[in-house]
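Only one protein chain is missing; all other protein chains are in place.
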Amino acid sequence: MTTSQVAVPRTSWAEPEPVAASRRRRKLRPARVILHVFLVVTAVVWLIPLLWAVYTSLRSYSDTTTHGYLSIARALTLQNYTDAWSQSGLPMYFWNSILITVPAVLLTLVFSSFVAFFVSRFDFRINLALLMLFTAGNLLPPQVIITPLYRLYLLIPLPDFMNPGADVLYDSYWGVIAIHVAFQAGFCTFVFSNYMRTIPKEISEAALVDGASVWRQFWQIVLPLCRPAFAALATLESIWIYNDFFWALVLFSTGSKRPITSALANLQGQYFTNQNLIAAGALMTAIPTLIVYLLLQRHFISGLTLGANKG
Amino acid sequence: MPHPFAGRNIASLPGGIPPLSRRTMLKGLLGAAGLAAAAPALAACGGSSSSTSASSTDSGLVTFGSNGSDAKPKAAYAAALAAFTKQTSDKVKVNTVSHDTFQNTISTYLQGTPDDVFTWFAGYRMQFFAAQGLAHPIDDVWQKIGGNFSDATKALAKGTDGHYYFVPIYNYPWGVFYRKSLFQAKGYQVPTKWDDFIALATKMKSDGLVPFSWGYGQGDSWTPLGTFDYLNMRINGYQFHMDLMHGKQSWTDQKVSDVFSHYQQLLPCMQQGAAGRKWQDAAQALVAKQTGMFTLGLFVAQQFTNQADLDDLDFFAYPEINPTYGQEAVEAPTDGFMVSSKVKNLAGATKLMEFLGSAAAENAYLAVDNSNVAINNQSDTSNYNALQKKAVDFISKAKFLSQFGDRDSDPGFVSNVVEPAIAKWLDNPSSAKSTQSTIESQKSQYFTS
Partner (left out) sequence: MIPTLDPPATRRDGLKSSRRVRRFSRRDKLVLALMVGIPTLAHLVFVWVPTAASLLLSFTSWNGIGVHITWVGLKNYQLLFTNYPAFLPALEHNFIWLGFFLLIPTPFGMFLAYQLNKQIRFTRFYQTAIFLPMVISLAVVGFIWEIIYNPDTGLLNSLFGTNKPGNYIDWLGNPHLNLWAVLIAASWRHAAYIMVLYLAGLKGMDPALPEAAAIDGANEWQAFIRVIFPSMKPINIIVAVVTIIESLRAFDLVYVMGGNNGAKPGLELLSLLITNNIVGEAPRIGFGSAIAVILLVISLAVIIPYLVQTFRKERVR
């Protein structure tokens, strides 16, 4: 990043970033203090709902019924978590989520990189139309297509090994995977194509000179350079697809096939008034995404911003 | 504006992504691809709740779709099915879906890939789906089990074409529930007439109690229908109520206005905040003696987990309003089973239905879930608690049995028109006239015949 050489009045808000270590001022201006206070308060307020859910989940049901929810806990326990885990089939639902998320993310990334390669490295007239098609498809509200989609799913046959018991796309993992891929492909194509555009043309031209086929160009030259985009989008898409609620709700009729987010409704039905248990279940659902987020935060954010930073 | 990425080292992009080595990434991709390919095979292994992984076309395996997602019903169905397996050594694969979701998706479910046998309700709601050809007639089953049921029940099990489609497992009455100890302590008397009922509620209020538990939020928008049904049957009689539910009477009729005006008298005595409360939470208020009465079905007993509390629970019939009709009608929804038209294992399904229509099935079920009562006249009622005995007696003495608003009428009409309209009215009780005309004007969209 460029650093400005122009002498500017020392206004705090226009200070260029990053400031060289030698010039770092340790002065605490009142404006900065207020800013910090504001940000701390905001961050804390932001975390309150989550913290409240955690607090509720760590208390036993009898504790809260006797003393109310807004009280100091007599004892903290992980019992709700173990109960939610063992009594409501959460492991099964987690597994369902994985079964859906992993293939969906992979297929989405593969397909989008294909299309992005096509539209960004070559000047075909159809490129623009394709990009617009995919981007618009990603922005549609899902409810617009659900009925015909459901009907379509009832008609498309599937070999028995892919959906044992039923032989159609409806109520199958592949069906839900397919709609995720079709829907998310738009966003990923958009991001990949942005990214691929930045790869200098000279590189692929060099490959062409060397007589490389289109596939080799893709696989050996363009794709490796897109690693950051892959990482970013893989993180982002994993979280998004894992968090999906609507498609699984509608496209699965077998309760035991639903992923964890849609299955939370089951939990609520089973444990009506036991909010502590429900909180524990809900938080356990969120744990994988929280872990992914905390570990791969940079990737997640860059995935969002790669899409945003279109010139 | 310059392109943000132009001329920069890709690795220094905003977000500062640490580079992944190519090998790691390829390994990751291959590993994940392998997993993806194996996914469907793995899916076939896991993800079913009971029994074998044999395909459902095996002569032994019957699939069973259930909406019993709450803990007690789930266990009770499992007990009944275990008894079936014990008797016939045929296995059953259970597919449990959350209660509300099962109902909401029943249409897509039945047309998609339904189980052989599924739980459902008697009444217009059952006849509706049978008439659409989504259920398989079971006259042969009834030839075997017909003797176990009263004529009123048999009428409930038939579709509009006269064929049998439904096998009942239990029913339960709706009444006004209260705690005996509370009434004794405060010296309350069970009311039999409307004016006494209102007077009792007023007295409770002055004693610092909330007279009625009330909760129709979070998806429980059907609970107000119980009171509506009873008021309608008490004021206008069973026949008018049925005609109204079947779309044959007008909602703007003065008779319906009378229902709403009586309903309005009850509202000041209801628990506040009901629009956001589930019936289970409302029942908890009854358990905790914060409220005096609750107009609900016998299933309210499921919330009384403490045996002492359960023994203390009692109910009385909805008070008389019009002497012509007295207290002759009882709202007694019947739950049971149907066979889907897309049944894969008809022989197995028939066997299961015959079993489910037997006393053994009912006994097994009710041993676990005692918030309902048997409908089979061969069932063993000796183990019934006082509440259940009273319920059986109550139902058998009734002259007319209704099924409940959302089962006696077109399901779409009730959930899309009546329930939202009543919920809106509850927020603004003086608007009954517009509520009635709203419902009436949309009625034609549902009752086309």
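A and B label the chains in the order they appear, each numbered from 1.
Assume contacts are C-beta pairs under 8 Å (C-beta built on N, C-alpha and C of every residue); 3 or more make two chains touch, one makes a residue touch a chain.
This is a predicted model, so every value here is computed, not measured.
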Checklist entry - Of the residues A:80, A:198 or A:254, which one touches the chain left out of the display? => result A:198
Item to check | For subunit B, the residues touching the chain missing from this view | outcome: 1-4, 6-7, 14-15, 98, 100-101, 103-108, 111, 125, 128, 132-134, 210, 217-221, 271-278, 281, 285, 410-413, 415-416, 420-421, 423-424, 427, 438, 441-442, 445-446
Next on the checklist: Across the whole complex, list the residues on subunit A that are touched by the chain not included here.
Outcome noted: 1-4, 6, 8-9, 11-19, 32, 35-36, 38-40, 42-44, 46-47, 49-50, 52-53, 56, 64, 68-70, 111-112, 114-115, 117-119, 122-123, 127-128, 130-137, 139-149, 151-152, 178-179, 181-183, 185-186, 189, 197-202, 205-206, 208-209, 213-215, 218, 239, 242-246, 250, 261-262, 264-265, 268, 275, 278-279, 282-283, 285-286, 289-290, 292-294, 297, 300-302, 304-305, 307-311
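As a convention for this text, only the chains that are shown with their structure count from here on.
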Checklist outcome for this item: Expressed in whole Å, how far the mean CA point of subunit A lies from that of subunit B is 36
Checklist entry - Any idea which subunit A residues touch subunit B in the complex? => result 89, 92, 95-96, 99, 102-103, 106-107, 150, 154, 160-166, 168, 170-171, 173-174, 195, 198, 224-225, 227-228, 230-232, 249-250, 253-257, 265-266, 268-273, 298-299, 301-302, 305-306, 309, 311
Checklist entry - Of all residues in subunit B, which touch subunit A in the complex? => result 1-6, 10-11, 13-20, 22, 25, 29, 32-33, 35-36, 39-44, 46-49, 55-56, 63, 69-71, 74, 95-101, 105, 108-109, 111-114, 278, 280-281, 284, 303
